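Only one protein chain is missing from this complex, and each of the others stays in its spot.
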């Protein structure tokens, strides 16, 4: 069976290159082209390399960046993975969808639109169908977005807990990696030996996206669940891996052990469908006193293809008799970025939308 | 007027040396001796220097470490500032108090004892009197403790807010500096480019100490206030300065602006008494979008003598219509350590307990 | 006596703001205006603050940035301190000098010109006179440059050693701080937990500037000394303070002790003239096994006004019987930047060129 040709948009950036990494040997998809702005046209991937911890193949490094142009992409590729900056993404993605391309985007531009699924296959796979409400869908084009990097890591355990016990209150403080701001991104003078307590729009995204994803698809839209959600976001001097400190209260009583068991046995759609980039265990619960940690756990996820796709949860513990506290970690540019969209595309293929 | 002779206990450690720094030119106190375990006896302070950001005087660096011995200290010093490790502190401090020495301690050993004030002059100056319940008090000896470093930074704004609006719920996640663990403390392999989500007993301390300090002194003990308090503590790669992300709910309605005004005008006892190490403004509220930050604000506090004694609060903002979020920063080994105890001793002197 | 009005050029940048810091309370100079590109016109200094470790006065923070315009500056200021980027500096500085302003520049643009002194008062104060060869000098205008940040730290000890023993060979490897690249400068993804072994043109500057500065002024130009000089430059995750590992060979025999004595007693012109920003001891030799270190020694220099102006040398030792090895550290944006030019202007004033 021929592989599906895919475009990588924003291939000069951090997320774009994580897409390339995950697609280098993909069983279903094949990179049809690397695209970016005019400025980088003709450059080899090697010259614009931002990802430092993956050894790309020589062939991949030799690939040339092409200028992002709807027609050319639509002709060659059935799918586009978008790591474009938000401002560029909005129009470029719409244009591609209108040209019949299935766009799986990491950009925030379309996330909160009514007919665009904000999708995490482990959380709300049933939302994928919303694409059928997009006008361009009849011609094969549509847009699916993944969630914000810090929302993604949180959404998986919250989904499991909300389903089992109902959520009443969630308070989260993030410890986000510098790669989340892309490249050049965070100036070193702002973060070396420092904590930067402001990431533009991040708290707003977290406080909004989680409700869309945990909501119920209805005939007209999505019914958001009702609970309090308070998010506070900061950048710390970590390269990859967003840590989150979470305190929550459930509607029905749940001990720390109950929560651990619930997270441990969480086995949602992508795992059942055996999607290529789905980690065998989407949530890994660690019992050590000092885990997760970015240096230890950022690449969690098996098999090899799903490295960085598991969310690691640790230190699940009670605080008083009302609150449960836990720490979580997820790879912000894989699970919370390119990997999320690749998994979305795999779900689309499994659901025969590709 | 002759200065009061004071002993510095644990002078080879980080907190001990912050005591030395703050006492080098103190208007009321004079260093009578530097004490540590037998192992360091006879060494010059220069040889065991841990504090890197303060230029000690040559005279100070030449001082020799003596072995901690109750009688010798009691003979020479009216006051002892203790930066001893918890396990050593317990007996050593009791022994000194019994020998008639007023001990101002940074150690956790005696903090939760009924007749020992857990004191922050800006928060609960009236608790100081509790020392009179100590048996050794009749002979002039007593123990006063400062709070845990991360509790201290939190206690100041909470006190102001609790007094004005009543607290119902506080959720805090800390971003703590490595100096909080002393020296050698945190191995670099555990923290460089990492977040370490476990600090032994730290959350328990925060969840307990805050209630003792915000409590009302009664004839028999202290009446703890009632609100929910959830703390989660982590270490980040920052040298000095504990950042804290706080979400809270008050009993009476309070907008972000109300909270800001309340914090801004907070002028408690030590400021009214004009204690030498009290910062003119104990809480500095910043209105920039990205403050406080350790690199910018860790030394906050005026005049020069009170550098590192102010708590900086920033990003005070509403979340939904129930919660207020804010960030705070305080210098963990000055405000939250040696400086706290020096201020305690100054209060004791002002209250004629010295 | 009225203070001399001075302009700070490039006041939105790191070096420009170090100028402001050093000029806030200067006994001879007074800030007449802060200048930068059109883009920042009208902004308060507070809004564009890059320096994080100095508490500027409220008055200073309130000052507004004006657009750099030759006439307006020449009208108001006798002196301009330039922290402009190299490309802008070239013409702007020439234009100001032609308008009668004495320009003391940190930019590289004019450094290697024949009639421009590349000046370190401790190293080649007699070069200052070269300004008289500049055409604009007759109208009171001229340009004086300080050396590159990593060259400066090296030049002081080399001057002392060359004078005493003659240099045959110098091999230096640098460990340079991120602030050397200005702001935003080095992307955090390039330096956190990393070493970046390339700083554009830095090695070329070091290998060229040292010879101009150690050269003899002649009727026509400068006679460069003859020795081999090999420089290798890298960036490390340090905020401020360039460390340099130096190996050298002298013409005349010199033991490590000889070198130490020579450096220790180095007391050149600015110290004899008692210039306000000159450190009492321009070179501080440390005998500990593990000094200098940026965290300990970056602010070396007394009195308070000369903080960061001393070069710290340590670990002076022999290697075999031909080579001497040593480490040195200097504050790259003070000694090797703004402080260098302020000292140059002080020398000019002392020599009645202002």
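In order of appearance the chains are A, B and C, and numbering begins at 1 in each one.
Here is the rule we use: a contact is a pair of C-beta atoms (placed from the backbone, for glycine too) under 8 Å apart; a residue touches a chain by one contact, two chains touch by 3 or more.
No experiment lies behind these values; they were computed from the predicted model shown.
Visitor: From the list B:33, B:141 or B:193, which touches the chain that is not on show?
Guide: B:193
Visitor: Please identify which residue in C:32, C:270 or C:314 touches the non-displayed chain.
Guide: Of these options, the touching residue for the absent chain is C:314.
Visitor: Among the options C:25, C:47, C:113 or C:228, which residue touches the chain absent from this view?
Guide: C:228
Visitor: Who touches the missing chain here, B:237, B:314 or B:339?
Guide: From the options B:237, B:314 or B:339, the contact with the absent chain belongs to B:237.
Visitor: Looking at the full complex, which residue from A:3, A:52, A:200 or A:272 touches the chain that isn't shown here?
Guide: A:52
Visitor: If the hidden chain were put back, which residues of chain B would touch it?
Guide: Per the touch rule, chain B residues meeting the hidden chain are 14, 50, 52, 178-179, 183-193, 237, 239.
Visitor: Could you list which residues of chain C touch the chain missing from the display?
Guide: Touch with the absent chain occurs at residues 171, 173, 175, 193-198, 203, 207, 228-232, 234, 236-239, 243, 245, 247, 289-295, 314-315, 319-320, 322-323, 325, 327.
Visitor: If you put the missing chain back, which residues of chain A would it touch?
Guide: Answer for chain A: residues 52-53, 55, 192-193, 239, 293, 295-296, 299 touch the chain left out.
Convention: only the chains that are shown with their structure count from here on.
Visitor: Report the chain closest to the protein's overall CA mean, measuring from each chain's own CA mean.
Guide: When every chain is reduced to its C-alpha mean, the one closest to the whole-protein mean is B.
Visitor: Which chains share more C-beta contacts than any other pair?
Guide: The chain pair with the largest number of C-beta contacts is A-B.
Visitor: Taking each chain's centre as the mean of its CA atoms, how far is chain A from chain B in angstrom?
Guide: For chain A versus chain B, the centre distance works out to 42 Å.
Visitor: Counting only residues that touch at least 2 other chains, which ones in chain C make the list?
Guide: Within chain C, the residues that touch at least two other chains are 52, 192-193, 239.
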